[in-house]
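A single structure is presented below for examination.
The other protein chains are all here in position, but one chain of the complex has been omitted.
== chain A ==
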Amino acid sequence: MRNQPLIIADRTFESRLFLGTGKFGNLLEMTDSIIASGSEMVTMALKRIDSQSSEDDLLNALKPTKSHLLPNTSGARTAKEAVLAAQLAREALETNWIKLEIHPDPKYLLPDPIETLYATEELAKLGFIVMPYIHADPVLCKRLEDAGTAVVMPLGAPIGTNKGLRTVDFLEIIISQSNVPVVVDAGIGAPSDAAKAMEMGADAVLVNTAIAVAGNPVEMARAFKKGVIAGRRAFEAGLGAIGNHAKASSPLTSFLFD
């Protein structure tokens, strides 16, 4: 049995695991990890790409992965900067897909919801496929839908912390009422966190630190691949309800109907 594919805009993804390309100790390890993860979409910071040089190391290293490249606006502090960065990325990478990251706070890299909403409106009008990184805020998700976002990417925990799904109650609400795919981004620290997100009905997860900084990134990428597949399969199979009420095998009250 195969998991149902995920469709975002005009693309179909067999894998529901997206990867970040930062923090790897070397580019070969990054390439091998992406391949091992089976991921079909990876994100890279526009600021890391040297568009002046004809041979950018990072882009060269990503070629063998055959992954769809998703540039991000990491570094932007305002909607205006993010829109400019998206336009630059479109030119440099010939893609209208953009992962929107606007964090004016460099300490926790928390996203600015107001600037993100403005930038999504603007970018959607300009024809971009917008994937905004946001707080797990159900109302903001609905506002982004209205603004024309392609997906929503709520965080599970502060980025880079490996803390897992700390926002679980809000993720559940977001998933239950979303009309666009929900990609849980940031904070996923272990394959079990990724599986949990998928079991809850998230459409995909994005992982970076937990793989890049693992003792063996390639093996960790494999483990995440399996975690995501298992979680999604469980979701599609239909998980049993969780409850504390005892279910006696012979009904205790059946005598009433005899």
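Some points to look at:
One rule holds in what follows: a contact is a pair of C-beta atoms (placed from the backbone, for glycine too) under 8 Å apart; a residue touches a chain by one contact, two chains touch by 3 or more; residues count from 1.
By our rule, contacts and distances are computed from a predicted model.
The listed choices are "ABC transporter permease", "Xanthine dehydrogenase, molybdenum binding subunit apoprotein", "2-hydroxyglutaryl-CoA dehydratase" or "2-iminoacetate synthase"; the UniProt protein name belonging to the chain that is not shown reads "2-iminoacetate synthase".
Residue A:85 is the one among A:6, A:36, A:62 or A:85 that touches the chain not shown. Screening A:24, A:133 or A:224 for touch with the missing chain picks out A:24.
Note that of A:48, A:68 or A:222, the residue touching the chain absent from this view is A:48. Residues of chain A in contact with the chain left out of this view: 22-27, 45-50, 75-78, 80-81, 84-85, 88, 104-107, 160-162, 209, 212-213.
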